[in-house]
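Below you'll find the structure, written out as structure tokens, and then a few comments.
Here the complex is missing one protein chain, while the rest keep their positions.
The block that comes next holds chain A.
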Amino acid sequence: MIDVTDLVVSYGTAIALDHVTLAVGKGEMVALLGPNGAGKSTLANTLAGLLTPASGTVSGTVRVEGRLALVPEGRQLFPDMSVADNLALGGWRSGQRDPAPVYELLPRLAELAGRRAGVLSGGEQQMVAVGRALMSRPQVLVVDELSLGLAPNITADLAAHLATLNREQGLAVLLIEQNARLAFELCSRAYVLESGQVRAEGACAELADDPRVASAYLGGAIT
């Protein structure tokens, strides 16, 4: 689904991603961990095709099979528009404007349909962002910082929805997170990115036992 080989992204002389190799298979749920400034969002934007020639130079291979949708960091909704309009615009790429399948999965969104997205709580906004991404009927979902600024119970609720999608519909998910505990609970494999480089990778169970990765739970550097 996602196959990244030797990816280098630089902004002028600053290198954001340094020879990154990463893969997410069909129906797989993979985590990408790392502290602030590690290059996680740059990778998300590269996968989503959002890096413009003016913003960065890209080399290496990025292959995405099937339609990819991004839940961006910070939700990035259209705040003055209704939830229904935010969802409808999520279907811009696929031409699908009927939100019924998304309402079926996230029934709370049907109740919020007429509300302005900008006045919702953080958890509700994140739900809209996930719903908007699902409107494009993706085969691959990249979620950038699902838990950012959210209460643990709300994060757990959203994570459960992602797990259901992955299990029942075979949606491949790349979960970009700083909350390693959440990522390890949800995903089978993980990569650890620091200073633009993949410093560790493997099964979540193994990585959780790795003392170097354990230090990253607290935001420390992997030595």
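Worth pointing out:
Rule of thumb we're sticking to: a contact is a pair of C-beta atoms (placed from the backbone, for glycine too) under 8 Å apart; a residue touches a chain by one contact, two chains touch by 3 or more; residues count from 1.
Methods note: contacts and distances are computed from a predicted model.
The protein name that UniProt records for the chain not on display, among "Error-prone repair protein ImuA", "Act minimal PKS acyl carrier protein", "Deoxyribose-phosphate aldolase" or "Branched-chain amino acid ABC transporter permease", is "Branched-chain amino acid ABC transporter permease".
Of A:Leu77, A:Leu158 or A:Leu186, it is A:Leu77 that touches the chain left out of the display. When the full complex is taken into account, the listed residue touching the unshown chain is A:Arg93, out of A:His19, A:Arg93, A:Arg108 or A:His161. Although one chain is not shown, part of chain A still touches it, namely residues 48, 50, 52-55, 70, 72, 76-81, 85, 88-90, 92-93, 97, 132, 136.
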